[in-house]
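Only one protein chain is missing from this complex, and each of the others stays in its spot.
Labels A, B and C are assigned to the chains in the order they are written; within every chain, residues are numbered from 1.
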Amino acid sequence: MGAAAIRRAPGIGGMRMTTAIERWLERRGVTVRDVAEIVLSLQRPYNDRLTMPDCEESVRAVLAKREVQYTLLTGIALDELADRGLLPEPLQQIMEDDESLYGVDETLALGIVSVYGMIGLTSFGYLDKMKPGVIGRLNGACGGEPDRRGGDEADARSGAAVGRVHVFLDDLVSALAAAASARIAHQNPDARKYGLPCEG
Amino acid sequence: MGAAAIRRAPGIGGMRMTTAIERWLERRGVTVRDVAEIVLSLQRPYNDRLTMPDCEESVRAVLAKREVQYTLLTGIALDELADRGLLPEPLQQIMEDDESLYGVDETLALGIVSVYGMIGLTSFGYLDKMKPGVIGRLNGACGGEPDRRGGDEADARSGAAVGRVHVFLDDLVSALAAAASARIAHQNPDARKYGLPCEG
Amino acid sequence: MGAAAIRRAPGIGGMRMTTAIERWLERRGVTVRDVAEIVLSLQRPYNDRLTMPDCEESVRAVLAKREVQYTLLTGIALDELADRGLLPEPLQQIMEDDESLYGVDETLALGIVSVYGMIGLTSFGYLDKMKPGVIGRLNGACGGEPDRRGGDEADARSGAAVGRVHVFLDDLVSALAAAASARIAHQNPDARKYGLPCEG
Partner (left out) sequence: MGAAAIRRAPGIGGMRMTTAIERWLERRGVTVRDVAEIVLSLQRPYNDRLTMPDCEESVRAVLAKREVQYTLLTGIALDELADRGLLPEPLQQIMEDDESLYGVDETLALGIVSVYGMIGLTSFGYLDKMKPGVIGRLNGACGGEPDRRGGDEADARSGAAVGRVHVFLDDLVSALAAAASARIAHQNPDARKYGLPCEG
């Protein structure tokens, strides 16, 4: 990720880098830190020196990939259009119902998971089923839980999911966390090399 | 595909069955016959008794699968929203440019191709690159180029493709034709069975 | 699955159908019943009338697909060749170590999961991580650990898994159970149809 491509924004107690794709995620209630927490919980059992900054760096490395950005833009756009009732029927109704047989969200997620190889598939499925952390909050927001908010980008920082429909976003966040975990696993110096030249 | 789920519409010289998903495709300038012609051209070299009705039946069998329908609905909705300028930026611009690195259309297509196994991947890629028949017409229509062709792509029988943006539809039609071809290949009685019990 | 393709073998208390692919699985310590139990545990929460025979039928329907059989044959062959020390190095060592970054098993599993659409990806990943029932027994058998468990994984009814290396088989069984579950979900009459013609 080139220095020119990022905007430095003052954060609490230091500099924080915010990119366009991070702002898209934040608009929907998801921060890099939320995703990094999930990555840490997945990878800590295998590497007890792993820190939150390591995990945040890995999430940002995945977010820097163009194909990941395009996939997120597309899924988030679909969720937002559903929020605003702009999708053609019957797609609008399918999204509002979070119809369980609608698998396009899983298909899109595959495009993110696979960028660090298919080992991420297992973590993706596990996260998508168990819905830890922000994934569960996104899922809880969908389907009519009390959702009283003012301003359409209010309160992204509090961790509450913004918007009503998160058909795509919960799968995409699971995929993002799975890919960032796979990236860390590939970089683990304990991984044996079997005489093969690897950059992971 | 249950009898209850289809509507019989009088066609020229006979009965023609039209379903909701076929009407979505026709709205974008694609008929079952268009796709069946591509299937016939792919499979005829391996089976000289194959007919257009066989290929149309195979396309309709793929279209009867729910996951295929959901994928088509989603991709077509994105193309139509781009036509109407309703997508959020930068996605709107990416779709209007048919940006070559946008791979979400290929990812979605994977969800259709794979329903008859991965043998369809080869046909999908070939069709998506060569753009025979209706696939080329969709691609030509995109971006407003004049579309003056002689020879076997001339007629645009059913008319030019409807709409300007077909970022998703050309990939989805390639995937549909690839899946319908794979289905025919699996049913070919010449396929050796190797002592395995198969329904194809 | 045609009647001609199956061999009827006398079972305890009745007729049991055994096919070539079922015998391959049984050779490695996995029965249709083992997989059906996992399917039942996945799908029962959504359908309280679901029975073991329903789940066994669904597993056999997945097993009747040629692409599923070919994938199983290939993965099982690799496990068996590793058991016999016949793979070239460094692949032999990678398989013996069940190296965590070796993702070819997940890739192969994708070829099974996807035959009923990508909704199966979530169940696949969940099963592959949690390793319930026979999947855990396969995993425990690998690498020769003693496998003393009480509670619901105790019995190892059909005996311990056969063979030492199950790098592929645990992923393939997870994929098989995920696909059989997706098939049941697609057939659930409670699934709303949204005006679309579906055969599931």
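Following the convention adopted for this analysis, contacts are C-beta pairs under 8 Å (C-beta built on N, C-alpha and C of every residue); 3 or more make two chains touch, one makes a residue touch a chain.
Predicted model, so just to flag it, every value in this text is computed and none were measured.
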| said: Need the list of shown chains touched by the one chain that isn't shown. | reply: A, B, C
| field | Per the touch definition above, residue among A:25, A:118, A:135 or A:178 touching the missing chain | value | A:118
| note | Contacts from chain B to the absent chain lie at residues 46, 90, 93-94, 97, 99-104, 106-107, 109-110, 117-119, 121-130, 185-186, 191-192, 194-196
| note | Where chain C meets the left-out chain, the residues are 66-67, 70-71, 73-74, 77-78, 80-81, 86-88, 90-91, 94, 101-104, 107-108, 110-111
| said: Which parts of chain A face the unshown chain closely enough to count as touching? | reply: 1-2, 5-6, 19-21, 64-67, 69, 111, 114-119, 186, 191, 193, 195-200
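Quick note on the criterion: only the chains that are shown with their structure count from here on.
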| message | I'd like to verify one number: the distance from the centre of chain A to the centre of chain C, where each centre is the average of its C-alpha atoms, in whole angstrom. | response | 29
| message | Between chain B and chain C, what distance separates the C-alpha centroids? Give it in angstrom. | response | 32
| task | Would you mind listing the residues of chain C that make contact with two or more other chains? | result | 117-119, 186, 191, 195-196
